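One protein chain is absent from this view; the other protein chains keep their places.
We just call them A, B and C in the order they show up, numbering each chain from 1.
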Amino acid sequence: MEGTSPASQAWAIQVQGLTKSFGNHLALRGIDLEVRQGEFVVIFGPNGAGKTTLIKVLATIMNPSSGRVLVNGLNLKNNAEEIRRRIGVVTHQTFLYGNLTTYENLEFYSRMYDVPRLKERIHEVVSMVGMTSRLYDRVGTLSRGMQQRLSIARSLLHKPAIMLLDEPEMGLDQPAISMLWKALEIEGEGKRTIILTTNNLERGFELGDCLLILDKGKIVYQRSTQALDLADLKQAYQHSTRLEHELLA
Amino acid sequence: MSFWRNVIAITWKDALSQMRTKELVSSVLVFTLLVIVIFNFAFGASQETMRLVAPGILWVTFAFAGVLSLNHSFILEKEEGCLEGLMVCPISREVIYVGKMLGSLLFMLIIEAIALPIFAFLFNLILSLQLVVITVLTTVGFVAVGTLFSALAVNTRAREMVLPILFLPIVVPIIICAVRASGLALSGEPWGSLSSWLQIIGAFDVIFLVVSFLIFAFVIEE
Amino acid sequence: MKQSHVFRSGLLGLSFILLVVALYLIFIYVPTEKTMGIVQRIFYFHVPVAWVAFLAFFIVFLGSILYLWKRQSKWDVIASSSAEVGIVFTTLVLITGSIWAKPIWGVWWTWDARLTTSLVLWLIYVAYLIVRSYATEEQRGARFAAIVGIVGFIDVPIVALAITLWRTQHPGPVIFQGGLAPPMLLTLLVCLAAFTTLYCLLLIQRVSMKNDEGEIKRLKELCSWGCD
Partner (left out) sequence: MENAGYLFATFTIIWALVFGYVLLLSNRQRRLRREIDSLKETFKGRGIEQ
């Protein structure tokens, strides 16, 4: 826990001046963001706004081009492995191997995260998403919704303090969606930090404590949920997307 | 020793997954057999010419079989974004390289263990310890660069084409050495006459294991 | 801008003068080699061209390392430009080698150690360009090409060693008996200098072209982003 002062403990994520460029294209152009521990942040934005890039940088999959990222007070640059231990990632891709069974997949990821008493833990997370009966089925034979539920189980194996959810509802059916949020609730005990990207304004408004709109790699809007109603948010979102349409025309 | 624990977990997962892909195992084996048979027609069946061209046929076969299986190694990781899943695990990028490399090595050695006796049987040759050593050493060289290039090729368009285009020119030196050394081994030469070939293969293995280990992170990290 | 233009013109003048001097030396000044006759004069082209090819690939190697380390696109621009020039020169090596081989050994192509090594080099660096063009994004292509640039160059000595060992088992014709006479050495050195300057010139030209291409992309990007 070196380098973590009590003051920075309260922040789960601190991002300062984060940019990410792909050649000439700037995907993120100066993001400043602070997320308190236990906060639920929802990021909206049109396609290509940089949502996925931001999540990938926070998930340590992509290196930032410039700027500083702290997770639990740890700098992303030199503590990537320690940070990875504390985050769980769910995207619309499941990260699961179709040729392996449910159990084998979860066993593999448990090994990667050094999960203690992994057998019990696997049974625990699998029953949490209601997949106990499919423990020895090959993942490739399961339906899309089931695979996604397993993906949630996978992300919770190591009890991460921070969850990064990149459009997790994409391609999910209704039961799977409610299962997702139930699983996160049970495990979270109200203090897990969550960052969610989505296009669904109503859902995000319902879930989040803090709402952001990302547009062309910049945060163009940031409010806490108490301070606004849904209509406000919709207007802001439409404004940012309309701006884009006007420019393209 | 969590490094090796994680490496073994990846290797095991890879080996299991590759072995379960029945199309892969059978297609690589059938391919191997086909190449041997086709070359047989190409060069005529006289015992003497066969002796001469057998090592060449063997290594052409193994090189292409290697391309097939190496290609698959990272296609496996690409399908459900699994490579990103590995990258968010609390392991260094090097663990991923070593794990994948050993997985491909294991898979190729199994294929070769099946193909070599068939080869010896069809060409009337005697398998020796020398041939086994040459095969293992050369295969290590194949997977050392192959794993690096496979991770690279899978992120390009026409990935099935990119891997052989990259891989084959780079492994030219060890293919030459393996062909020569196998030729000597098959004609019953002592270890001493093989040594200079084996040394080059060994040097290639060491150099490219180290280089690939060092630069692998640059391939998978944006 | 102005300064680089002056520098480039100077380089152009220098390489022109050197090439003219080289022509004079090769055709008039240098004595004819005894065993091979006049064809041996190809040597004064063949060797400098091969040297430049090798130099070009070394620059690719350095540029690739620097690009991966610093992530500045200028290193990638230098590396990829050098690779292209290198391929042109390797092609020249292969052609001049073949033309030399015909009167001396009676065949166009022989699996001579040096020629074969050049051929493998050519294949490696063509792969370098192919990887770049097959990548889904420009930056990714640069990164992948840099990997090939590093691995490829490290492979060169091993390729040369393996092929030399392979060929010495069938002793090929000896290219040179005895050392080089002083006039021959002088001619060779001038030719080396001439082709090295030519390489520098081509590299600078290619780099500035790539920069222009980048500038066009940037302007177009700006166009689509609008003013901000």
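Simple rule for what comes next: contacts are C-beta pairs under 8 Å (C-beta built on N, C-alpha and C of every residue); 3 or more make two chains touch, one makes a residue touch a chain.
Predicted, not measured: the structure shown is a model, and the values here were computed from it.
> Which chains here touch the chain that is missing from view?
C
> Have a look at C:Trp75, C:Trp100 or C:Trp122 and name the one touching the chain we're not showing.
Final answer for the missing-chain contact: C:Trp100.
> Out of C:Arg41, C:Arg132 or C:Arg167, which residue would touch the omitted chain in the full complex?
Going through C:Arg41, C:Arg132 or C:Arg167 one by one, C:Arg41 is the residue touching the chain not shown.
> Just the residue numbers, please: which parts of chain C touch the chain that's not shown?
Spelled out for chain C, the touching residues are 37-39, 41-42, 45-46, 49, 88, 91-92, 95-96, 99-100, 102-103, 198, 202, 205-206, 208-209, 212-213, 215-216, 219-220, 222-223, 226-227.
To be clear about the criterion, only the chains that are shown with their structure count from here on.
> Which chain's mean C-alpha position is nearest the mean C-alpha position of the whole protein set?
Ranked by how close its C-alpha centre lies to the overall one, first comes B.
> List the centre-to-centre spacing of chain A and chain B in whole Å, with centres computed as mean CA coordinates.
Between these chains, centre-to-centre, one finds 38 Å.
> Mark out which residues of chain B touch at least two other chains, giving numbers and ranges.
In chain B, 222 touch at least two other chains.
> Spell out, as numbers or ranges, the residues of chain A touching 2 or more other chains.
Residues 22.
> So in the complex, which bits of chain A are touching chain C?
21-25, 65, 216, 247-248
> Along chain A, where are the residues that touch chain B in the complex?
22, 56, 59-63, 81-82, 84-85, 87, 89, 91, 93-100, 104, 108-109, 111-114, 138, 147, 154
> Residue numbers of chain B touching chain C in their complex, please.
Per the touch definition, chain B meets chain C at residues 145, 148, 152, 155-158, 161-162, 165-166, 168-170, 172-174, 176-177, 180, 196-197, 200, 203-204, 207-208, 211-212, 215, 218-219, 222.
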